[in-house]
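Quick one: the structure is below, questions incoming.
The complex appears here minus one protein chain, its other protein chains still in place.
And now, chain A:
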Amino acid sequence: MPKVQTVRPLHPTTVSPRVLGAAFGVVATLLLLAYLVAFDQGAVSQSGMFLHELMHDGRHLLGVPCH
């Protein structure tokens, strides 16, 4: 990622490694949640068809590909 220089240092401190680690875990968890809602299709479903069918209309209306 190219180094981005700010116009002036609005924020003198940096994001700590601890926050980065937490953010990594949070992002992974939330992507798993989004996968469950949007991509847990019949073909590759890991959770069975019930959740797929339950959230079927939402998937179509959220613009995600469906069967």
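The working rule: a residue touches a chain if its C-beta (ideal position, glycine included) is under 8 Å from a C-beta of that chain, and two chains touch if they have at least 3 such contacts; residues count from 1.
Heads up, the rule we're going with is that contacts and distances are computed from a predicted model.
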item: Hidden subunit of the complex - UniProt protein name among "Tryptophan synthase alpha chain", "Copper-containing nitrite reductase", "2-oxoisovalerate dehydrogenase subunit beta" or "Putative cobalt transporter subunit CbtA"; value: "Putative cobalt transporter subunit CbtA"
item: Interface residues of chain A (partner: the chain not displayed); value: 2, 4, 6-7, 10-16, 18-20, 22-23, 26-27, 29-31, 33-34, 36-39, 41-44, 49-50, 53-67
